[in-house]
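Every protein chain of the complex appears in place save one, which is left out.
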């Protein structure tokens, strides 16, 4: 039992913290109205720093690190709301790793590690996917390969992805989930960019496309999808911890400096206790986020699912409380778009909505994983 | 729309408040270890004051008042935890009124109004009655009348009741509920007194008894039982409001006088705000308790069920918070048996467990009543 | 005690319902049926319709243009308008500066300002808060210096809701810099077209420009525009707190949002989910408690009582429940909660305004005296703790 950082991990955190200093929240703010929404130059830098391949095996050019390594990085990036599509790409990359063969890994994951590509997982459908991963997009085998028809909603960062990992059921095979790699430029693929609440982008993807056989990942799609989404949830928790730590610090600083009634407002006991509650929630969420990242690295799928669900529920409870109270304690200024606290608040709303919401994860946890 | 008390109601409240002054919580405390648990002398006084027949029609000797009148009385009695079995008797009396004929009303309700009897409703069974009023006790018609066999749990104040109103299904009639009046002294009836958490008594009743035909209330048992339990819930809410008002006043007084760190603890903002939250919860519960009492008087069963369920859920939330925080703000002394606040706390626990708990009433409310 | 209305009041309710049915134009009705999110010009259109019927200012005395309704009728009018999702009129003229002028203004002010508030010809906004005077309003610094028949106003107000649509602003300004706190403050009416006034709308976290900052740079304001006595503006401002209208609005908005939650649950096939049903039911019960508490306050007002302890909790709980209702809607929307407006065709029309409202309504527990300030007040004045 050990929660110490390794020497490598300490270096990751240090480098990421250094990056965060050079890349304040203002950068993300500036990119909100940009069509891409993130910076290709920064993406290159991240590739050069080895961050994109941090939690990927050496076979695809990665450094063979752990999910815990990635979580430490993501937590730091979350502290400045860095909008580059690392998590969304990693989620898709791990789906490819889990279900794809060597050629597919080389073709689709390696370019991402090098910063030449970004990936996105296109799985969500319908308005009711909260409890239901049932997939209505369908793939039919034919002469030229597989014809995939369907519609995917809220494909996170799908507007710029070089490749989309798409879920579809195989025609005639009940309850099946297969994974395909589809390029947005293929005929019959339309990608409509959407603005999301956190100032980022998602894509609405319509598919009526034929892909060659080598675009089908042959491994079982279900466990691969499960793992990928759990990875996304675990990293969302890590990012959320970064957000909570930041808004807590921001709020405490405000309480220490803002004066009303001739005194610092941090001298009011009710506000002090609120800040303590924020602190407590942040630490509890941090504990479970850490456990989730560790378990995603592990072999036990049940333990992974329990740990991820617990962390995601805690993120919802803690993250919501901490960001809402951060606004409340900032008073009016916290409601203005120009103050950063609202950006963190809205990113937390998004984190709670993606990779399974609290009710979904409560139910999954109650079922024993 | 009017929330003013009538002249009669003002007199009821005044008389009850006067009684409460003469009958402090110490009286109930003293009766906790008594086998009866309440005072027959006080019962006589209550009859003479017209309180027992307050919400009963003139035909049985009552004053033809409303449930709101009874609720006002019960709220005042709740403020001193008066343990006399008014509510439990009224609940059973209203079941008799709803399903019985004139002879049965005269035989069983009138003596209660005069203070010569007390009544109890024996309906609960099994460990899982929370969501389920399904009745397993069964009544079979035979030569001498009806043979009732079964077991009734937690018959509130059943240990001293002169008559028990018992629910049983009719053999062979699916989903039926019939009501019978059974006397504890009849052969084949055993009444085991139980101590309850609030220092009162309930009875565990075992039945293998034959009762004559005139002991069966011929009206439909289901709506009568429904009405009776809703009446019980509405009066539990009224009593709970009395409790909340009392512990709030008690706590505010303590905050105003208790010193720590050289100041009154009521000067600490966190404790002030807690007391305000207690105040807010008390007023919200009071609003819904009033609405419930009004609706139990009304003709619309759906509105009655919605209003009662809302009030009972609010009682649970508000009552729990207010009594728990009352203890918390009293600090160590609040944990001692010798301080009154714990008596109120435990009575609130009991009120939340009887006449349908919060989950039951949430579900009923969600179903539209 | 009685929850029902008298026959006369029931008749009045029918009258209101009929009026709404016949007088609300189809393009407003269409919006009312979806999300009740109206543009300023639509709100003013409805203002004029209500004005023609004489119902625009239910609280004003009849001789100054009010409809002369009793408290219950006023409540019925407000509730029916809320239930119909009618556009919410701007309260700054009708419910705030209007009543202030009625109570403290002189005849000239009444004649000059009240008719145009009623007709909607002049729109008002409020200039109370400043960057360094939020919860501690009395520390405001915008100063007005006397220069003959005028004051010269310098300073900055913030949170001037919809100032970009307004013609006039009522301000609290410091006229005696040496007086302590609440003293030396004056209630002043300022024409926003006066030279030196700059209105700068800013975005909220909801992405909408609901608020403005308003700057005063040597703005000349006639002394005749002071309401009440010079240096006695705090009295005028205090009298405006906790007005009836806002309370009903919160109750109505919460009820409307609960209905939306049920529709969303339906649309997402969650309407049989026991956990979801329990969440909605619990929220609905809290809403009922607020509503019934509001009834108690209104019934008291009908009988001419001063506001009882129940009214002071309405702001606190109303503000919280508005937030909880939108939060539940967001939860029920699932992934749809991600969509930022306007993304037509991606989420149902019903859901289109939820995310933005959810965000900017974090303000409800802050504005109009934050919940923390409200609790301080209750602790001191109702519970005697200090």
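Order as written gives the chain letters A, B and C; numbering starts at 1 within each chain.
Following the convention adopted for this analysis, a contact is a pair of C-beta atoms (placed from the backbone, for glycine too) under 8 Å apart; a residue touches a chain by one contact, two chains touch by 3 or more.
No experiment lies behind these values; they were computed from the predicted model shown.
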item	value
Omitted chain - touching chains that are shown	A, B, C
Among B:91, B:138, B:166 or B:202, residue touching the chain not depicted	B:202
Missing-chain contacts mapped onto chain B	124, 127-131, 153-154, 194-199, 202, 204, 259-262, 265, 268, 270-271, 320, 324, 327-328, 331-338, 342, 345-346, 349-350, 353-354, 357-359, 362-363
Residues from chain A at the interface with the omitted partner, ascending	1-5, 9, 68, 252, 255-256, 266-267, 269, 271-273, 275-277, 279-280, 283-285, 287-288, 290-291, 293-295, 309-310, 313-314, 359, 362-363, 365-366
For chain C, residues in touch with the removed chain	273-275, 278
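We adopt the following convention: only the chains that are shown with their structure count from here on.
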item	value
Length of the line joining the C-alpha centres of chain A and chain C, rounded to whole Å	39
Separation of mean Cα positions, chain B and chain A [Å, integer]	53
Computed distance of Cα centres, chain C from chain B, in Å	42
Residues of chain B whose C-beta touches two or more other chains	269, 272-273
Of all residues in chain C, the ones touching two or more other chains	372, 375
